[in-house]
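Of the protein chains in this complex, one is absent; all others appear in place.
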Amino acid sequence: MISFESDYIEGCHPLILKRFIDTNLEQLSGYGADHYTAEATAKIQDACCDPLAQVYFLVGGTQTNQIVLDTLLAPYEGIVAPETGHIAVHEAGAIEFTGHKVLTLPSHEGKICPQELEDYCAMFYADGNHEHMVFPGVVFLTFPTELGTLYKKSELQEIRQIANKYGLRVYLDGARLGYGLMSEECDCTLADIAALTDVFYIGGTKVGALCGEAVVFTHQNMPKYFATRVKQHGGMVAKGRLLSVQFDTLFTDDLYFEEARHALKMAKKLKEGFEAKGYEMTYVSPTNQQFTILTDEEVALLHEKGFRFSFWENLPDGRTVYRFVTSWATLESNLDALLEALPEREQA
Amino acid sequence: MISFESDYIEGCHPLILKRFIDTNLEQLSGYGADHYTAEATAKIQDACCDPLAQVYFLVGGTQTNQIVLDTLLAPYEGIVAPETGHIAVHEAGAIEFTGHKVLTLPSHEGKICPQELEDYCAMFYADGNHEHMVFPGVVFLTFPTELGTLYKKSELQEIRQIANKYGLRVYLDGARLGYGLMSEECDCTLADIAALTDVFYIGGTKVGALCGEAVVFTHQNMPKYFATRVKQHGGMVAKGRLLSVQFDTLFTDDLYFEEARHALKMAKKLKEGFEAKGYEMTYVSPTNQQFTILTDEEVALLHEKGFRFSFWENLPDGRTVYRFVTSWATLESNLDALLEALPEREQA
Amino acid sequence: MISFESDYIEGCHPLILKRFIDTNLEQLSGYGADHYTAEATAKIQDACCDPLAQVYFLVGGTQTNQIVLDTLLAPYEGIVAPETGHIAVHEAGAIEFTGHKVLTLPSHEGKICPQELEDYCAMFYADGNHEHMVFPGVVFLTFPTELGTLYKKSELQEIRQIANKYGLRVYLDGARLGYGLMSEECDCTLADIAALTDVFYIGGTKVGALCGEAVVFTHQNMPKYFATRVKQHGGMVAKGRLLSVQFDTLFTDDLYFEEARHALKMAKKLKEGFEAKGYEMTYVSPTNQQFTILTDEEVALLHEKGFRFSFWENLPDGRTVYRFVTSWATLESNLDALLEALPEREQA
Partner (left out) sequence: MISFESDYIEGCHPLILKRFIDTNLEQLSGYGADHYTAEATAKIQDACCDPLAQVYFLVGGTQTNQIVLDTLLAPYEGIVAPETGHIAVHEAGAIEFTGHKVLTLPSHEGKICPQELEDYCAMFYADGNHEHMVFPGVVFLTFPTELGTLYKKSELQEIRQIANKYGLRVYLDGARLGYGLMSEECDCTLADIAALTDVFYIGGTKVGALCGEAVVFTHQNMPKYFATRVKQHGGMVAKGRLLSVQFDTLFTDDLYFEEARHALKMAKKLKEGFEAKGYEMTYVSPTNQQFTILTDEEVALLHEKGFRFSFWENLPDGRTVYRFVTSWATLESNLDALLEALPEREQA
């Protein structure tokens, strides 16, 4: 069985396991006071071109969104996010659990439109009753989005200006950050992300780690007693090495970006392979998630040949979208087999 | 430098790393739907002699206490715990963060006295105003306690009866469970713990894992939609293998218990070595944490020779208690070096 | 100055003040244990034709929505409400404050469409990832809605069936319940409301009381230790008489309904007066809130003559909707003055 279901179905990059072995019997202080935390932090500061960036390692994505948003927001503030965003739909209420409302804007292939953000904020403050409403506090961006799309640098700049105008903070969910930054279509660098957001996270879980996300506060704005608040949310890890050794490895010799480049190369090949056989990709995704419409027969055929991929959504016209995901671990031979198995379509 | 500061300063048992390597390129479903989760669960059910036990793997101890207690309790209920318990003092308010009060009883070397629990409950329900107070909902036991002490099986039975009488659930924090169960002084089995509690957890982090705690619901009483609630608390891990592979390894060929026996052998040697040199141990700890009073000179001397251990507390008489902890990873040669370095005291 | 801004701008019905004076020096137990609470409860049970209904008096509407919804819902559940509903927009996040998400459906003049509710639930349970989402737990209806409209009895019956099918509870916000039930267009009785919902509240604040809402649990389903939970939410009143004396008065000799009939008579006259002068009412409101589009000149003229009313919303075409509200206290002479002052429009 060969799966393209997600980018969290494999283990981790072998160099990480090697590193765990090499450091295993070293006695290290807990709770992030180990020297690998310091070293990984320095490497991430370097990669962000931000020597003062404050870095904190957490275990998973929902946890990271929950903790960072809750500590960034005042209690009367909510999060502005696209209505199809993971945070608005698929976090099981983890945001509301901490008392904050998700305020939704229309989704444009997974992205917020800056003008609609501006209008939302303008209308909010123009409303005489706005003190009876939830204040927009953070604008939530995913990069790449749940649909594989990317914000342009100019869009991020516009959003930054709107945020400055209305006192919003900009948070960027980088669960698949590497797969965005290394895309041919990406016109942003990690340093741009660091400069244009207030806080973002560098996803490890989906980009080669066993677990772990690196939260980066870029304007000396880590919330006061952040470690205490992480513990209060249940997110503190006793053996900080679990996370620091992984990120230290990922940010040594550009491993993180190299992994991403492999996944993107595979995604491009996958996309071109599908298109060559007459399939149209559903969103304009230049990253490691590719979407296409398949018939029930095509799905059955691929399943029978041992391939796995994800149901994505039913369209109003009755057709169904599926997702294929590549990662740092995708074997080219498996991809070749998939493309081989894919039935040729009659071209229109 | 040789440290006896805690049982979370080393990495993990080498067999766990080996297992990560062996399974690394296997494609596995996320969120606990992998087959290692099923296998580890079966092994834990066996070890508990409870084929119907419901097992869920979480990352860390504070998280486990927070999630399990919040999902066990009704909103009007609190947790009865000894006043010196970790949960009452050192969780940074993680329990209150989910809306529950910790109701404290006196601590008897880290333990609750069953009679005081009975009195507390009786007085609560006798109070005409008790509907204006927080209801006792869960009794919180640590096994072994923060002071290394152990409940007798008879004490657990008494507490069980009181709990039944007043509608309390019994929760046992087993962060160091192995070190308790394998102690010569322990008259309980894992099956006894499973039978006498409503839910407990088998600590991995402090007993050989890189991270991970196995929560065991023993009476088909896992709260409804528990996985949803774990996610809501930010505790769900995408790559379930991170936890399942570790616990599958720990519960293969009794590795978990073998590790614990090593730590206990080292602890006993440490204790006898200290006593032989004229030191008195502070609590009657038959487990892997040993406490003793040291003078400033003795501390300075040991520090200078490269040994590390933990400050524990200042006594009212001005003397200071220190903690020495052994683990699955303690090298006997390091222990010998410590005992060698320890200055002989004049015997009284 | 004469105001039609809202139904909470006047004090309370004079009979309530008379009753406060008559009972003032009576010594009464606190926290709802007074005999007026028992008497008001009995009268409300009678009015609902539900001798077992459980009644609890709270101070205000946001508080009532917050407390009842939080205690009705499991932690993994949210509230299905129309997107324009007060609860989704104008409660300052009071619902999310208690950890629950508001799940929105399209608004049809303030109402939920039963078929859309059915589709929402069906799609939710069909989604393989629904355990990563917030479960629909309560369907939230306002009667009359924020736009003055009313659910038909047949719609409530449909919603009840859908709720039964998917395990939802039906909650009806009756802040202006009297103004709905006494409307000529209403085909429901109070007994119908009681039979078709799980819990609803009879609004006092907007229907003649100084404050107070009577929550009615209609299926012996008052949450366990409800009083304790009310206190925990900060909603318990020491002098229960503040609320019970008012509701006892309102439900003596049908005062509550008589007040509502007066307001509706005034609303009808207002509507007919506007229409007679060439104004079109914006929504089909058969209750005490009337909406119409006014030009800036018309607004200025009415303001100048001393009349007050509420801005409601800007339409996409640039025109503006205003709200005029009548109540138990509306003086017919004031209404006549308003209609007199209203400039005649050229009829199309």
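Note that the chains take the letters A, B and C in the order they are written out, and that residue 1 is the start of every chain.
Methods note: contacts are C-beta pairs under 8 Å (C-beta built on N, C-alpha and C of every residue); 3 or more make two chains touch, one makes a residue touch a chain.
Everything numeric here is computed off the predicted structure, so don't read it as measured data.
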Neighbouring shown chains of the undisplayed chain, as defined at the top: A, B, C
Touch with the omitted chain, as defined above, among C:L73, C:L210 or C:A267: C:L210
Sole contact to the chain not displayed, among B:P14, B:G93 or B:G278: B:G93
Selected from B:G11, B:G78 or B:G148 as touching the chain missing from the view: B:G78
Absent-chain interface as seen on chain A, which is shown: 70-71, 74-76, 131-132, 135, 224-225, 227-229, 231-232
Where the missing chain touches chain C, by residue: 1-3, 5-6, 8-12, 14, 17, 20-21, 23-30, 59-63, 66-67, 91-94, 97, 205-206, 210-211, 228-229, 231-239, 241-242, 329
Touching residues on chain B - with respect to the absent chain: 75-76, 78, 89-93, 96-97, 99-102, 128-129, 131-134, 311
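The definition used in the following text is that only the chains that are shown with their structure count from here on.
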Between chain A and chain C, centroid-to-centroid distance (C-alpha), Å: 42
Interchain centroid distance [CA atoms averaged], chain B/chain C, Å: 51
Residue list for chain C, restricted to those that touch at least two other chains: 75-76, 131-132
